[in-house]
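Removed: one protein chain of the complex. Kept in place: all other protein chains.
And then chain A:
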Amino acid sequence: MREAMDPWIFVIASYVIGIGATLAMVAWSLLAMRRAEKRRDSARSAGRGAGANS
């Protein structure tokens, strides 16, 4: 005999996992990009400053 299962539990769990993972990945990628570009820009301006001092 098969147990009765509420299909919506499985559907909602799938959507939570799928949407959650996608949004987390998008946010992580954007933050990593912003952080890396800020680091590059500060390295660039530090280099310019050093060039002006020498």
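Convention: contacts are C-beta pairs under 8 Å (C-beta built on N, C-alpha and C of every residue); 3 or more make two chains touch, one makes a residue touch a chain; residues count from 1.
One rule holds in what follows: contacts and distances are computed from a predicted model.
Visitor: Unshown chain, UniProt name, "Nitrogen fixation protein", "Predicted dithiol-disulfide isomerase, DsbA family", "Heme exporter protein C" or "Succinylglutamate desuccinylase"?
Guide: The correct option from "Nitrogen fixation protein", "Predicted dithiol-disulfide isomerase, DsbA family", "Heme exporter protein C" or "Succinylglutamate desuccinylase" is "Heme exporter protein C", the UniProt name of the unshown chain.
Visitor: To test your reading of the contact rule: which positions on chain A touch the chain that is missing from view?
Guide: 2, 5, 7-8, 10-11, 13-15, 17-19, 21-22, 25-26, 29-30, 32-33, 35-37, 39-40, 42-44, 46-47, 50, 54
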